[in-house]
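One structure is given below, encoded as structure tokens.
After this line comes chain A, so read on.
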Amino acid sequence: MAIAADAGTVGAMVPTLVEVVDVRQDLPDTVSFDLQMPEPFEFEPGQFTMLYAPGIGEAPISISGDPANHDVITHTVRAVGKVSQALCRLRPGDRVGVRGPYGVPWPVRVAEGGDVVLMAGGIGLAPLRPVLYHLLHHRGRYESVVLLYGARSPIDLLYNQELRAWRSRYDCEVEVTVDHGGADWHGPVGVVTKLLGRAPFDGPATTAMVCGPEIMMRFSARDLIKQEVASDRVYMSMERNMQCGVGWCGHCQFGPKILCRDGPVLPYPAIEELLTVNEI
Partner candidate 1 sequence: MSDDGNGTREIRVDYLARVEGEGRLYARVRDGELEDVEFGIFEPPRFFEAFLRGRPFTDAPDITARICGICPVAYQMSSVHAMERARRAVVDGELRTLRRLLYCGEWLESHGLHVYMLHAPDFLGYESAVHMAADHREVVEQGLRLKRAGNAIVTLLGGREVHPINVRVGGFYRAPTMHELQTLVPELEWARDAAAETARWTAQLPMPDIEIDYDFVSLRHPDEYPFNEGRIVSTSGLDIAAEEWPEHFVEEHKERSNALHAYFRSGGMFKVGPLARFALNADRLTPLAANVVAELGLSMPCRNPFQSIVVRSIEMVFAAEEALRIISEYKRPPESFVPIEPGPGVGSAATEAPRGLLWHRYELDEAGRIAEARIVPPTSQNQAVIESDVRRVLGEHLHLDDEALTWRLEQTIRNYDPCISCATHFLKVEIDRA
Partner candidate 2 sequence: MEHVLSIAGLDRLLAHLAADGFRVVGPTMREGTIVYGDVSSAADLPGGWGDEHEPGHYRLRARDDDALFGFAVGPHSWKQYLHPPTLEVLTIASLSGEPVLIEPDPPAPMAFIGVRACDISAIAVQDNVFMGGAFVDRHYATRREPTFVVAANCTDPGGTCFCVSMSTGPGAAGGFDIALTEVLEPAHHFIAWSGTDRGAAVLEALDTTEATAAQVDAARRRVAMAAESMGRQLDTDGLPEVIARNREHPRWDAVAERCLACANCTMVCPTCFCSTFEETTDLADNSVRVRRWDSCFNDEFSYMHGGPVRESTAGRYRQWLTHKLSSWWDQFGQSGCVGCGRCITWCPVGIDITAEAAAVRAEEVAGV
């Protein structure tokens, strides 16, 4: 038996145990927590880690914090099953295992010099938030920056305070819509694609990054292309069952793609046809 601590001999599947330093209950079923990394941790927006809830198991979770912060990394998790529920029970001082970062990131370099449209649905905002941080840190490299976000209802809005802060900035455009408003909701109601019409961006000069339910991503891509965004400038982050994160378990296949390796972020033309096939 080898104690899996000595660097260099550690298998790619062995997590590093790190401490939870802060926990924020974003929504009734969604929690963000910060992990104190023992060594500087570099990642690019859109990458994910395999998070390990000790004794329960692992799940792929996007890094949702600021890529400029290399000491503390943030994840945002929605409790839907065994691992995510355990992660949502974490308290400061608890330990989780981390492996990664893995996966192909959002094309923040490709997007330089043009407009950027981020479209998020529900928890899909989490993997896009690092992009927004990046864009705002390097604001000069981009023209318009637009975030369009849709949630089920006003109480389902993730990062609500931050959303407000972003909205009040002059260097980015943030629009939020909900499926079902309420008495005190004064914003738009309806699907997120409806926001596209009045968003300030120049289609042919735009790079779009979309994350949300598959159906939302398909419609978003369609409408973005209608607004003259080049289809190969539309990117989306795909999701499939993922057990290893490093390409060996086979679960995350999406037709010819192995999502943990070739994705999760993929240009729309690479998957356009696959998205129309059932059970792929």
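Just a few scattered comments:
Everything below uses one rule, namely that a contact is a pair of C-beta atoms (placed from the backbone, for glycine too) under 8 Å apart; a residue touches a chain by one contact, two chains touch by 3 or more; residues count from 1.
Selection rule, in plain terms: all candidates are chains of the complex that A comes from, given by their letters.
None of the values given here were measured: they were computed from a predicted structure.
Interface remark: chain A makes contact in this complex with candidate 2 (options 1 or 2, touch as defined above). Interface residues of chain A facing candidate 2 in the complex, by the touch rule stated above, are 1-5, 10-15, 17, 54-58, 80-81, 95, 239-241, 243-244, 246-251, 253, 255-258, 261-262, 277-280.
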